[in-house]
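Reading through the structure tokens given below for one structure.
In this view, the complex is presented without one of its protein chains, the others remaining in place.
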Amino acid sequence: MTENGRLDVALFGAGRIGTIHAGNLARHPHARLRYVVDVHAPAAEALAQKHGARTASVEQALSDPAIAAVVIGSSTDTHAELIQRAAAAGKAIFCEKPVDLALDRARACARAVKQAGVVCMIGFQRRFDPTFAALKQRLEAGEIGKPEVLVITSRDPAPPPAAYIASSGGVFKDMLIHDFDIFRWILGGEAVSVHATGGCPGLPEVAAAGDLSHTAVTLRTRDGALCQINTSRRAAYGYDQRFEVLGSNGLLQAGNVRPTEVVAWSDQAISSDKPEAFFLERYRAAYALEIEHFFDALVNGTPVRTTIEDGIKALELAELATRSWREGKALECAV
Amino acid sequence: MTENGRLDVALFGAGRIGTIHAGNLARHPHARLRYVVDVHAPAAEALAQKHGARTASVEQALSDPAIAAVVIGSSTDTHAELIQRAAAAGKAIFCEKPVDLALDRARACARAVKQAGVVCMIGFQRRFDPTFAALKQRLEAGEIGKPEVLVITSRDPAPPPAAYIASSGGVFKDMLIHDFDIFRWILGGEAVSVHATGGCPGLPEVAAAGDLSHTAVTLRTRDGALCQINTSRRAAYGYDQRFEVLGSNGLLQAGNVRPTEVVAWSDQAISSDKPEAFFLERYRAAYALEIEHFFDALVNGTPVRTTIEDGIKALELAELATRSWREGKALECAV
Amino acid sequence: MTENGRLDVALFGAGRIGTIHAGNLARHPHARLRYVVDVHAPAAEALAQKHGARTASVEQALSDPAIAAVVIGSSTDTHAELIQRAAAAGKAIFCEKPVDLALDRARACARAVKQAGVVCMIGFQRRFDPTFAALKQRLEAGEIGKPEVLVITSRDPAPPPAAYIASSGGVFKDMLIHDFDIFRWILGGEAVSVHATGGCPGLPEVAAAGDLSHTAVTLRTRDGALCQINTSRRAAYGYDQRFEVLGSNGLLQAGNVRPTEVVAWSDQAISSDKPEAFFLERYRAAYALEIEHFFDALVNGTPVRTTIEDGIKALELAELATRSWREGKALECAV
Partner (left out) sequence: MTENGRLDVALFGAGRIGTIHAGNLARHPHARLRYVVDVHAPAAEALAQKHGARTASVEQALSDPAIAAVVIGSSTDTHAELIQRAAAAGKAIFCEKPVDLALDRARACARAVKQAGVVCMIGFQRRFDPTFAALKQRLEAGEIGKPEVLVITSRDPAPPPAAYIASSGGVFKDMLIHDFDIFRWILGGEAVSVHATGGCPGLPEVAAAGDLSHTAVTLRTRDGALCQINTSRRAAYGYDQRFEVLGSNGLLQAGNVRPTEVVAWSDQAISSDKPEAFFLERYRAAYALEIEHFFDALVNGTPVRTTIEDGIKALELAELATRSWREGKALECAV
């Protein structure tokens, strides 16, 4: 820790998500943003200047002994290498999901982290969303008894460009990886079977890219709980992030968040706001809270809630789902 | 039609659902309840007396030329024979779902109906629920564009007795047959694949009866629309009947109905009523409207909305789902 | 009671509300509609025929000893005379609100009813609305402690014709009389002060008729509870009937009723149905339940819930409110 009680941090990635992290680091009492690293120099420069930090190369940032932690928000294909190098340099690591699109490289990262004995947290920010976290807490407090059925609805407002889809690793790794993490987190058990299917109704360009725009996944856990996930790359009304858990004694639902609580009564209908527009708005609080959690864990020496093992487990489910879809059959999970 | 402009009707079954139908027949301007037929004589007697009708045997009822229509609300194992005999007697037929638990017997009924040229309506009352029907109408009016994903939640408050389960034909025929009909009705296309799984979390007695208490079903239609159905035999909060359709331009949800619109604000929470208790309450209006539709169709010579073919299609899906579950794999549908 | 266990009834008024009552009488197991009386003969004829009844003059109906009860749904200016004649003839009386527009005539009716010792129920149907009645029951069960503040919102979809307004007795007697009854019923105490004001924003024709289209009334009860009523003759979105009670331990709200539970998510908003269109739809159940209550009370010899005294108390508040508005000051109530 620095003399002023703050941990010096290097941020990799000055894009959309890096900018979010930079802002949250700036507001955090235990963090001090020192370096911004990005292959796109002007972006790094602008972000660094805004927060009183400097730009640096990967090597410079990792070789500075004053740097206690790195936050990795660069493109997916850089994650694995950065994790391994940061681990080797003894830095605490916060990395955006996914660890890597390839399971073997992700597992290599986990081994590197373990060998180095460094903290590594994966950015499954949804677990930090106030609504989702409150539901989880009430579930664990026994409010609805034992969870039996989880239904997840996860829809984006509009599909990403075809180029992005082509390099995304497919919808299950790119989009549902969050939902697989929610599944593991909420039902608290591993899957014994996975069935995935889907289609591209109205979005032939996604089909042309060899991917699915709409999916329907069913998972079963060892103790017989069920999970259904439905996702879409396009929802005319915006970003839709809901789930509900049926338990032996009741139901808990986690709903969307609205920008305002205005309700209009017209001669047509009674209308309230659409959900927050997209993930940056919907998970604004969650992004701040996950960074807070990371630094609290570092300062207090407590474990992080979303580990690299969680990242790998979610990736395994994404791979199984992809295979289930391609092979057109339900798959058992290796235990 | 009788001299007073009413169609004389024989009702088979004086149980719970028969009582509902009797009340609705009594209120209908085009129907006159003449006979109540039930193997349990006192029940038949009581119901007949309440509505100014008489008890009769099956034979008496069907051989009375004054009888224009029959309403079959007796136990499932009697449906097929009654349909066939009523068809042979030239009566218009309203029959509760399912046509029969066995597909071949159900198909024999359909052939008998066709040969006799009589009207035969199957009691898929959910299509007549004001909320579901309004959603369907708005969907057809193009409000949300082309339907892409249907998510159905269907939960009973508590499981039936083990004896009932043992003779029910299994949860897919007994309970999900309604949901399969909703699937066909809302997405307006036939399934090309079915995957069904389930479990009995917390309800080992259902497992012991060889059935599932909780199910998760996924269907895909010829034009790529997806449907997920989740059901449970037990919901601590009561009867839960919701579905939502994602279309290319928006989403339509059909929610539960509450007994009252009281909302209570306490130091714990803001609370509204649980849904209507069970199907007799939830579908009270639907039961009246389906009977109304049946007699309107008879009087006007217009087609009925839920035909015996619909009954058979839903039964086929129930059989496929049962096989999918037992064999642990997704199944293609014969086209 | 007749030999078949039914009370024979004469209905006065074959208009909109008379038609509602006729339908409810026809469905009631303890009532038999015998006569329909209306100065407009074709209306009386049509309604009588629909329900197997006969038309009659006032005299014929009241002089028939078989008639046990009368239901008065004719125009307001006929209420007082009919109540007095029916009381003199020893008939049980159900009369629509108001008893009369003039307090002295209304009080004369109350005396006549008392002298004759007949049952007289005033049609404050709102007390029988399932939502309002459930709230009242929960309030009495102590769910929110002692009531402290009542806020009533009461809006019509559109103003009646100017001619109607001119002969209506003014908005306080014509429209708010229901709200004054709700005030007395929910707070369970009499007013000690009344302040009323209002205006005609956007409805100069109401002002021209010497009346108010919008009102704001404040009442205080002997034990310090407060009530605010806001009403409007016009709400673009339809019929709005809500109230809420703040108690020492919480809040109870009674909301509007929607025709269906469809919710639509578009790129503009999330929208549900407007409230039921107008009073015939909103209070459909209440109209049936008040008639049921009336005949139950007659059959069981139990008291009716909305007496002629309630009708007079509400009228007194309407008069005070009218004076408060005209004189521009708050008024104390005579105790």
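Residue numbering begins at 1 within each chain, and the chains themselves are lettered A, B and C in the order written.
One rule holds in what follows: contacts are C-beta pairs under 8 Å (C-beta built on N, C-alpha and C of every residue); 3 or more make two chains touch, one makes a residue touch a chain.
Here the structure is a predicted model, which means the values were calculated and not measured.
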Identified contact with the non-displayed chain, of A:Val206, A:Val257 or A:Ala288: A:Val257
Selected from C:Lys136, C:Arg155, C:His178 or C:Arg282 as touching the chain missing from the view: C:Arg155
Candidates C:Val9, C:Ala225, C:Val262 or C:Ala314 - the one touching the absent chain: C:Ala225
For chain A, the residues touching the chain missing from this view: 27, 130-131, 134-135, 138, 143-144, 249-257, 259-267
Interface residues of chain C (partner: the chain not displayed): 144-146, 148-149, 151, 153, 155, 193, 195, 197-202, 214-216, 218, 220, 223-228, 230, 232, 234-237, 240, 246-251, 328-330
Hidden partner interface residues of chain B, rising order: 235-238, 264-274
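Note that only the chains that are shown with their structure count from here on.
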Computed distance of Cα centres, chain C from chain B, in Å: 39
CA centroid of chain A to CA centroid of chain B, Å: 42
Shared-contact residues (touching 2 or more other chains) in chain C: 264-267
